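Note that one protein chain of the assembly has been removed; the remaining protein chains are unaltered in position.
Note that the chains take the letters A and B in the order they are written out, and that residue 1 is the start of every chain.
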Amino acid sequence: MATTTQYLVLSATLFMIGVAGVVSRRNIIVILMSIELMLNAVNINLMAFSLRWGNTTGQVFTLFVIAVAAAEAAVGLGIILALYRNRDTVNVDEMDVLKS
Amino acid sequence: MGWLGLLIMTGLGLGFAVVMILLSSLLGPKNPTPEKLAPYECGMPAVGDARERQSVKFYLVAMVFLLFDIEVAFLYPWAVALRDLGWTGFVQIVTFFLILVVGYIYIWRKGVLDWGPATTSAARAAARAMRERNAA
Partner (left out) sequence: MPAGFSPSELAYLLPEFVLTLGALLVLLADAFLSRDRRGAVIGLSLVVLAATGAALAWVGAPHQTIARGLLSMDAFGLFFKVLVLVAAALTLLMSGPYLAAEAMPAGAYSFLVLAATLGMFFMASGVELITIFIGLETMAVAFYILAGLLKPNPRSNEAAVKYFLLGAFSLGILLYGMSLLYGLTGSTNLGTIAAAVANPAAVGRPLLLVAVILVVAGLAFKIAAVPFHMWAPDVYEGAPTPITAFISVGSKAASFAMLLRIVVLGLPSMAEEWRTLFYVLSVLSMTAGNIAALTQTNLKRMLAYSSIAHAGYLLIGIVAATPRGISAMLIYLAVYTLMQLGAFGILVLMRRGDSAGDEIQDLNGLFQRQPAAAVAMLVFLLSLGGIPPTAGFMGKFWLFGAAVEAGYVWLAVVAVLNSVVSLYYYLRVVVAMWTREPEGLEPRMRPALALTLALALAGTLVLGLYPRPLFDLAETSAKSLGSAVWAPSR
C-alpha cells in the first residue's frame, strides 16, 4: 500500500509537468491539457489526504474539482473555437492583436 | 494469490501480441503499392482529405455532452447514499437537476440540438446569420 508521501511525490511530479507544459508549449490545446494535469495532481493530493485523515472532505472536494474542470474545459474549447474561426490559429505566439 | 493469476494473464496477453507482430514482420512478404498504403475505407478508394472541416455541430455537441456528462459525477454519490440522505438529499438533487433542465431548455431553444432543418425561430435566425457570414 502506497504511503501518503508517495502519493505526494506523484502529485507534485504531475503538477510540475503541468506547470512546465503551460510555460513551454505554444499550442493552446496543449496548454489546456497541461492545466488539466495540474488539476488532476490536485485531485491525487486530495484523495491521498482524504485517505490519511479518514474523512470524506477530500473526496467531496475532488468531485467539485472534476466538475469545475469539465466546465472550464467546455468553456475553454468554446473560446478557442471562436478564436480559431476568426484567426485560423491556436498558437499563443500568434495572438498579437492586443499590444503589450 | 489472485494477483499472480492476473500477472500471468497480462504477461501472456502482451507476449502473444508482441510475438505475432514480430513474426508477421519477419515472415510476411513485403510488396507495398499505393493502394495498400492508403487508409482502409470499406474497400473503397479514400475520398478527399481526412482533415476536412467538420460541421460546427460536432464541437457544440461535444461541449454539451461534456457538461451534462459531469452531472453523473454528482448523481452517483447521491444514489449510493440515497437512504442516508433521505428527503433532504432528494430535494437537493432535484434542485440541481432542475437547474440543469433550465440550461437544457436554453440550448434547445437556441437550436444547439437541431441537426436537420431548423425548427425554432431562434435556430432559423442563427442559421441565417451563419449563411450570411459564410457568404461574406
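Please note the rule applied: contacts are C-beta pairs under 8 Å (C-beta built on N, C-alpha and C of every residue); 3 or more make two chains touch, one makes a residue touch a chain.
Just so we're clear, the structure is a prediction, and the values are computed from it rather than from any experiment.
Interface residues of chain A with the unshown chain, by the touch rule above, are 4, 8, 15, 18-19, 22, 28, 31-32, 35, 38-39, 41-42, 45-46, 48-49, 52-53, 55, 57-58, 60-61, 64-65, 68, 71-72, 75-76, 78-80, 82-83, 86-87, 92, 95, 97-100. Residues of chain B that touch the chain left out of the display are 84-86, 88-89, 92, 99, 102-103, 105-106, 108-110, 121-122, 125, 133.
One rule holds for everything that comes next: only the chains that are shown with their structure count from here on.
Across the interface of their complex, chain A is touched by residues 56, 59, 62-64, 66-67, 69-70, 73-74, 77 of chain B. Against chain B, in their complex, chain A makes its touches with residues 63, 66-67, 70-71, 73-74, 77-78, 81.
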